[in-house]
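A single protein chain has been omitted from the complex, and every remaining protein chain is retained in its original position.
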């Protein structure tokens, strides 16, 4: 397997999907060993570093990429299998940011109240225990939490000539912030432009479902992924597959629309896999759906629909791409 | 422990929270052995029984109760511990109902399209295997699914003199349709009227998160619960506690508001339990929240926020009421 | 024309739709001369009177009624023609109320910020100039505004045995807070229970569309209305007719659902009046709709769809009921 390593210099960070020249061309089947900076561009290093002084808007959520995938054409399906996600720093950081987050007024859920104040928390990483430590700011409370590394942002260039901020997810993926984007998952994205031009970033050492305050335990990440390409069949919205689940992610507002998108996407997928008519698939989903929210903080919210494979008859989505990539990763020692 | 058995006659079904005379008075600490009819009033017995002909609106979702709890006063906390939920029939039923459900237009998400057609599915119960069987209508597809009995509807009489349909959840609980309402859970509800006047119903043998098509695997249920009363401390929105999780349920529209309610409720609860200020509790929740949706189909949607006790320091909510009721149930052979 | 006068004593105020015994029985064709207390139960009389100390929850928004209309049966259409609305006090009052309003967090759009503070404004009424005067609290700014009296709350008893707070509008009407409910308007409501049991209240001397802060220039009102009954044809949602407009009001959340309800209601009405198929009516409405929002502050928001009669061919809705009531009012000297 071809292996490509890439660690972006600061001036190579991509802050948009689309509108950026590719940093590398890769052929399907390539393994990429990447490094991703955290969403703060590394600017939050202590509890004294606050967003208003340590961030330079709009230069947040830097992406590593984009990568041009040889042979990828609009309508195809890009498969990204995450073989490994490993924290690349000894700490993670999280903040409240004025006018951002799910339990505060924002630029869109606009109110006349004063915004919640900003505050920074630093989580020390313990690699041996595979934990991060929460330390309260206003009391002595401390709590060790398991690490559960994930990538908040995975996407391709959007269609229709658009260039979109890395902060707002949509049909092209982007900043979905779903904890399902773990090592072991394969993400399927519809290709919109020649070469697909995918990027990844926004490592989280841990995140709750919904990402209420707007930021996870943010940290630089060492990412190992395998790129694959399936001709045709590009899904309307991002899909994921793990050993255990089929997953569809919808991103819109209000939150019920994001959920509707993910549910209709799963009805479609179940219909394809099992030859069900749409009402039968709707019924089956109604009794088997799991719905861990991804983000309820961005300009588009992201909702997840999952179905456990253990409940379903054997089938192979995308001709077994996930299983093949899983085995390829194992063969490569991941 | 005092034990009260009650199986309502058809004319005793309650179709509202509030506005119904109590069927029994009970003292805190009583175990109730109840039977609940299914949401269809038993009218859907075969795939030929369709909602338009087999249901008599508005007489759906019948509740067993209400029960007057001696000593309960507005502002108190009613605790209902579900010691056992057992399917009381050999089949469950689910339907699509025109203009009802999450992936169709409704009387509120009103569109000009024809509604989705109605269809009924019957799930045979296998008690030995503890499964129900899904049978597709338009193909030969069959699938055995694990049973996971729960109550869709648990609530008290609302405040402000209101009488509310058993179909629409709100601060008083009601038709939240969360799969978390399983045997082993304790539900805490704020008391609004003397005696609390709680009812339960809407047994589901299994339900996906969100209850997309509007109905679960609906079935009559044998319910064993223990009633307890905590003076004062009535929560603004329903809370649940299991051996493994703390849970808050919010019900409103749009779905992000239901989620906000449940998240703010959990921030409040974590603050109470661990002496955290609200920003620290917000941060902690942001990294630990689980969010299995309850319903995205009723006039109010219900969103759930859960935190795993395994992640949190030891603490006792409501002075250990859940654990005490758990033990009392075990002592009573449940 | 039979004339009934009624001014409720304080203990006769109705705080719900449904659940209250009728104060009078009236026959269709009766003119009612009523007095309605303001939404604060008269408790806000100076800028020193603040909601937290001057209101006794949930006893706000008192209604005058209900009235039992002889012959009204479920499925019928109640017509209420407002012949005259005259301010009954020399001042109106408006307040910000913590956790209530459109530009603050609320119990449903829950955030962790401190709520906006409460403040009271008193508007002096000048009957000769037909104005009220706004006086800023934090500066010397004063502004004379035209009076435009309306009723915020008009409704019938809901169906399905419900009793609903006078604060939350729905299919039965209630607290819609549309400035269209002026003298000269006829309101059509679907009857849900024998006698219809309608009430009115919540006089506003003036209100902006949306009622952003949650309260209008609230004031006691002298109300003259004529009751009429049309057998059958009860609309799903409230309709209004004026000399100049056809109007439908939808109440739900999110606001687009309230709007959808009102738009679909108008498509239906235009189809009925002009024999249009639904796509033609949709197209016609798309080019003629006016949409003055009613309230974006209650647990259900209310959106209004209007079409100017001047744009439409002559037609008679409800067999000319509005015109007949208009003439009857004029004949009675209103």
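Structural remarks
Chains: A, B and C, in written order; residue numbering restarts at 1 for each.
The rule is short, and it goes like this: a residue touches a chain if its C-beta (ideal position, glycine included) is under 8 Å from a C-beta of that chain, and two chains touch if they have at least 3 such contacts.
What you are looking at is a predicted structure, and each value in this text was computed from that prediction instead of being measured.
Set against the missing chain, the residues C:86, C:288 or C:323 yield one that touches it, C:288. Within the full complex, the residue among B:104, B:252, B:289 or B:321 touching the omitted chain is B:104. The missing chain, though absent from the display, is touched by one residue of C:84, C:210 or C:234; that residue is C:210.
Although one chain is not displayed, chain A still touches it through residues 15-16, 18-19, 58, 107-112, 159-165, 236, 250, 252-254, 257, 260-261, 263-264, 267, 278-279, 282, 299.
Mapped onto chain B, the interface with the missing chain covers residues 103-105, 109-116, 254.
Listed by residue number, the positions of chain C touching the unshown chain are 94, 96, 102-103, 116-117, 119, 121, 134, 136-139, 141, 143, 145-146, 206-217, 253-256, 259-260, 263-264, 267, 274-277, 279-280, 282-293, 296, 301, 311-313.
Note that only the chains that are shown with their structure count from here on.
Although chain A and chain B share one sequence, what matters here is the overlap of their interface residues, and that overlap exceeds half of the numbers used.
In whole angstrom, the spacing between the mean C-alpha positions of chain A and chain C is 47. The distance from the centre of chain B to the centre of chain C, each centre being the mean of the chain's C-alpha atoms, comes to 35 Å. A separation of 33 Å divides the Cα centre of chain A from that of chain B. Contact of a single residue of chain A with at least two other chains is seen at positions 103, 116, 254.
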